[in-house]
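Below you will find the structure I want to go over with you.
Left out: one protein chain. Kept in place: all the others.
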Amino acid sequence: MEGLRVYYNTDRGLLKAVDDVSFSVGKGEILGLVGESACGKTTVAMSIMRLLPAGARVIDGRVLFNGQDILSATEQQLRSIRWKQISIVFQGALNSLNPVLTVREQIAEGIQAHENVDKRTVDGRIDALFKYVGLDPARRTNYPHEFSGGMKQRIMIAMALACNPALVIADEPTTALDVVVQYQILDLIRNLREKLQISMILITHDLAVVAELSDTIAIMYAGKIVEYGDTFEIFEKPKHPYTRALLKSIPKMQGAKKLLTYISGSVPDLTGPVAACRFYDRCPYAQKVCADVEPKIEQLSTNQAVACHFWRDIENQ
Amino acid sequence: MGIGYAVNKLIQTIATIFFVLTFNFLLFRILPGNPFALLFRGPGFSRALVNQLNAQFGLDQPLWLQYLKYLQNTLIGNFGISYTYRVPVLSILVPRLLNTVILLLTATAISLVVGIAMGLVSAWRRGGKTDFAFSTSTLLLYSMPTFWLGLILLFVGVIYFGLPVSGMISLNGELTNPFALSSIVDLSRHMVLPCLTLVLGLTGEYVLIMKGALLDVFTEDYMLTAKAKGISNSKLLRDHALRNAALPMTTLIAINIGLAVGGAIQTETIFSWPGIGLLTYQALLTRDYPVLQGCFLVVAIAVILMNFLADLLYGYLDPRIRTG
Partner (left out) sequence: MSSQLTTSRWRIYRRSWTGLWRKFARNRLGVIGLGLLVFFVLMALFGPFTAPYDPTSSSADILKPPSALHLLGTNEVGQDILSQVLYGAQASLIVGFAAAAISAVVGSLVGLIAGYYQGYAGDLLMRVTDVFLVLPALPLMVVLGAILGPTLFSIVIAIGLVGWTGTARLVRSQTLSVKQLAFVESSRASGARDYYIIFSHVVPNVIPVIFAQTVLVIANSILSAAVLTFLGLGNPSTITWGQMLEFAFTSGAVTSAWWYVMSPGLCIMLVVLSFSLVGYSLDEIFNPRTRKV
């Protein structure tokens, strides 16, 4: 993804949801895209699949997949890329499955839209997929409402893998689930990654999830990427004030009891005028220049980048 | 299907029918200008007949006894005697009912097909020129009283197209074979105008229902999932949108069946189509209360039964209810 800008036309004005976002995902790599609600991460995901709602417009940028720019692909090319090359697991799978079709029909639909296979092969593949995700293959003729939330999420994952895509986008795969089920799903994803070597973009607001699963992390805030790097680096040596604040706010189980820290203030309204550095009004290290000059993303090494004027000084403190 | 659901709906239907029967009973006996007080005292009713009717309907007995007799009578089809025709109400009703069914069935079928098609296009191309054209024409048609539309069509049809002015068949049509081609043509010629009137009146409602149901479905999450799978647009529409939109549509169409009946009364009046609608009008003119009451009952019960069938259909279509 290069320099993506996506704006929404809303009642209150032009919402600059995603402003100049760039990152890349390699083969077999899991990228964690982390940020608060409404920071633009879902918009990024939808842009890749070109599933943006009616009020959104892609102003600028390219999304390169195997050399081809998805944003300028034709409807037909798009349809062949969708699901076969890139698939997506939506958040809150409760409503993402069609209630009047059996799960078998829904998964089969995805396969048959791209491959010319007969019914028996399709059923065989569905059975295998079910086993992969830990579901009883005999239940493939059931309807979505007959499954629990966690099982539905597994169905979504199975469905996303149906055509053996190169890239899977998982948008908040565990958010709508309770903790026990969350753990199971994360375990599942980890196993799948080991067995299938898929590339994945894992979108979440939960740092614990990315810590477990991702190789690289991109931290998003208010429509921009503020830090990017190797998971280890990010957790051990965070550079951007926002990243640092996020990590500090994770309560620790061991060690001395401390007051919970949090980041004061709230996310800026992106329809109105914003300070040059969008984190300005919540940053403990903010200085005047931060309000006027936008901190450009600085590439530190092949796999590291920060967008902050003062990250060096902060690090040295 | 979830048997519990079907039984539940059956109970509701029976309760509703009971309610209507009771309502009907009270309406005709309790209100001021109580027609049953004057019942059967008009000229032409022999003393013997009056006594017989008094006994049948228990007119000289307390209200609750009358109510029981009323229920009894209704169940066996005794709706009383018509004031104007001096024959049992049911014997007048039944043949007329068939005529109305012919007209309504044809008109409703056409309206549904046209309405659903237009609604689909309207929803798919929302905000476009087609949507706007359909919406405005629907609104215009809806603002016209059905009988006025009928009057205009009558005027145009008779003067410019030489279509028959009234009735269901030409007089000499009664003498020949009802299945002969000429009879069918005759019937069709008579049916064109009333049918057209009804269709124009009903289609708008179906367009709105279809459009509304589809638009609601388009905003659902599973539509996004389906689109992400890269399936064709027609498959998207057919398997996902329509299959789900069919559910609320069944309910709404059922609720609107009463509209068709209302339209039928007006249309039959204008075109003198010998159905229940015209009978209602005629009974109204002559204040023939037994017939009026009979028409209302028959029509109300018919609509209630149709709603029951629609409920069953819904239960079948929705897997959440079907598998219980």
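List of remarks:
Here the chain labels run A and B in written order, and each chain numbers its own residues starting at 1.
Definition applied: a contact is a pair of C-beta atoms (placed from the backbone, for glycine too) under 8 Å apart; a residue touches a chain by one contact, two chains touch by 3 or more.
Note that this is a predicted model, so its numbers are computed, not measured.
The hidden chain, counted over the whole complex, makes contact with B. Touch with the chain omitted from the figure is made, among B:L105, B:I152, B:V185 or B:L309, by B:I152.
The set of chain B residues touching the chain not shown comprises 15-16, 19-20, 27-28, 31-33, 35, 139-140, 142-148, 151-152, 154-155, 158-159, 165, 255, 257-259, 261-262, 265-266, 269-270, 280-281, 284-285, 287, 289, 292-293, 295-296, 299-300, 303-304, 307.
Rule of thumb we're sticking to: only the chains that are shown with their structure count from here on.
Between the CA-based centres of chain A and chain B the separation comes to 54 Å, rounded to the whole angstrom.
Chain B makes touch with chain A in their complex at residues 220-222, 224-232, 235, 239-240, 243-244, 247, 317-320, 323.
For chain A in complex with chain B, the touching residues are 49, 51, 78-84, 87-88, 90, 92, 95-102, 109-110, 113-114, 143, 145-146, 156.
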